[in-house]
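This structure is in structure tokens; I'll ask about it shortly.
Omission of a single protein chain aside, the complex is shown with its protein chains in their original locations.
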Amino acid sequence: MKWEIKTEDIHTSFRDEVEELSGESFGACYQCGKCSAGCPIAFAMDHGPTKIMRLCQLGMEDEVINSDTPWLCASCQACTTRCPREIDIAEIMDALRIIAKRRGIKPRTDPDIALFTEIFLSNLRWFGRIYELGLVGEFNLLSGRFFKDFGKAPAMFLKRKLALLPSNPFKWGKVREIFKKCEKMKEGDGRE
Amino acid sequence: MKYSYYPGCSMHSTAAEFESSFRFVARVLGMELTEVEDWFCCGATPAHITDSLLGLALPTQNLLQARPAGLDVATTCAACYNRLKNANRVALEKPKKREALARVLGEEYKGEIPVRHILDIFVNDVGIDNIQRNVLFPLNGLRVASYYGCLLTRPPEVADFDDVENPVTMDKIVEALGGVALQWPFKTECCGASFSLSRSDIVGRLAGEILRYAKRAGAECIAVACPLCQSNLDLRQKEASEYEGVEFNMPILYITQLMAIAYGGGGKDVGLGKAIVNAESVVHRVFGHQGSERVER
Partner (left out) sequence: MARIGVFVCWCGSNIAGTVDVKKVAEEVSKLPYVVYSTDYKYMCSDPGQNMIKEAIKEHRLTGVVVSACSPRMHEVTFRRTVQDEGVNPYMMEMANIREHCSWVHDDMEQATEKAIELVRMAVAKAVELEPMEKIEVPVTKRALVIGGGIAGIQAALDIADGGVEVILVEKSPSIGGKMSQLDETFPTLDCSQCILTPKMVDAAQHPNIKIYSYAELEELDGFIGNFQARIRQKARSVDMDLCNGCGDCWNKCPQKKIPSEFEAGMSYRTAIYVPFPQALPNTPVIDRENCIYFQSGKCGTCAKICPTGAISYDKSDEFITEEVGAVVVATGYDLFNTDVIGEYGYGEVPDVISGLQFERLSSASGPTEGKIVRPSDGKKPEEVAFICCVGSRDDKYGRPYCSRICCMYTAKHAILLHHKSHGSQAYVFYIDVRAGGKGYEEFVRRATEEEGAIYMRGRGSRLYRDNGKVVVKGADTLSGAQIELHCDMVVLANGIIASPGAEELARKLRISYDEYGFYSEAHPKLRPVETNTAGIYLAGCCQAPKDIPDSVSQASAAASKVLALFSSDILTREPNIAEVNPFTCTGCFTCREVCPYDAIDEEEVTVHIDGKKVTRMIARVNLGKCQGCGICCAVCRSNAINLKGTKDLQIFGQIKAFTGSEGKKLDEPVGLKK
């Protein structure tokens, strides 16, 4: 972690970018720590949510964007619900993830999370309703864990919890249209 | 009581028993369900965490498709509930986003269709008295820890039908069915949500804690109302047991499965055999040993 902060480090456009994307203000956070105290995933994070808020306040872009914390956030909303300054911290985590994605940065120690998200969305895009077998299969394949949960698969099949085939992909033109339009509007106005 | 019904992707696959038990219960309670035409995935967590506009466009389009029917939309999955309800809140409170969505979808959605979770419908529309009236086989004092997870209760601006720190809708239903609703401290602690595949170690630890506290409160089973919660507590119970160093053998049932049992449902209506963790102990508790045929695997 960077220990030296100069004036130019603090006044970056990063803070404005996150605030605009999330609609929340960093000035409101007085670092009380209630979010970190109640976060169920904090034990696995390099920086808890309080620390992330602090790093954002000081414009420490590198530390934040390369942190796994936004990816490890489960969006459980406990922080948002309890924050005494009524800051929507989960929304800020979403914004950080989106910014990381914009910059092409994947979580360093947890690439699987970003991978899962991508596979889920492409599955959705093609099949309209999530085709679980495809989802799990592709994930296992691409994450290099070919046999993960393999033991569970037969049971799932027998209990008919896993459909063998996806739903008809030709039905879901509207879904693909939505994806395309959202991508186009990335730089457009009124997007956020 | 008529409702539009938005099942969500899991209902037809990994949470098939949630859907089948819900449909049975709905029939018993006189709820008429019409699936939203051509519904598709709401985007769940992956959509909104990587693209906020997409994360709103997907549920909003579904609501637009539900609009012609003019009925409240009933949801079973907690994540779908939260995403659809959030889409409503945005449509009502954030005009800029509403406009942007109108441009993506080609139509403006103004938040006209109320979105309800089935727990809300059971307790507030059907009423506890009616829930109780239809019981054929009371649960015989079965000790149930109701687990709500996060998206059914948070944030309180979106999920507003129950208390955010100590929800009671499922507990009320359990009591009405003749079970004992246990007071325990982990009703709303996160189970690890969508990390089921990507970080099952996290899920193991979180599910482990939940199971530990449920067991300590004396639970014979845990009732849930969310497919991901069920999956994390059931499918991943092995990982949880490994983390805690204890064999839990805790049956995880959907609240609708408990209702179906109490209402005399059998076989597919209850779908008990679909869980990984064996739920025989529950069956024996309710019916004694002759009960097994009642509720076949």
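Order of writing sets the labels: A and B. Residues in every chain begin at 1.
Keep in mind that, in the parts below, contacts are C-beta pairs under 8 Å (C-beta built on N, C-alpha and C of every residue); 3 or more make two chains touch, one makes a residue touch a chain.
All values derive from a computational prediction rather than experimental measurement.
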| item | value |
| --- | --- |
| Touching residue (missing chain; options B:Ala100, B:Val126, B:Val164 or B:Ala260) | B:Val164 |
| Touching the absent chain when the full complex is considered, from A:Gly48, A:Pro70 or A:Pro107 | A:Gly48 |
| Chain B residues touching the omitted chain (full complex) | 163-166, 185-186, 213, 216 |
| Absent chain, residues of chain A that touch it | 30-39, 42-43, 47-48, 50-51, 54, 78, 82-86 |
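Convention: only the chains that are shown with their structure count from here on.
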| item | value |
| --- | --- |
| In the complex, chain A residues that touch chain B | 21, 40-41, 43-44, 72-78, 80-81, 88, 90, 93-95, 97-98, 101, 110, 112-113, 115-117, 120-121, 124, 128-130, 132, 135-136, 139, 143, 148-149, 152, 155-156, 159-163, 171-172, 174-175, 178-179, 181-182, 185, 190-192 |
| For the chain B and chain A complex, residues of the former touching the latter | 9-10, 12-14, 16, 38, 40-41, 43-54, 57-58, 61, 96-97, 99-100, 103-105, 150-151, 154-156, 164, 188-190, 192-195, 197-199, 202, 205-206, 235, 273-274, 276 |
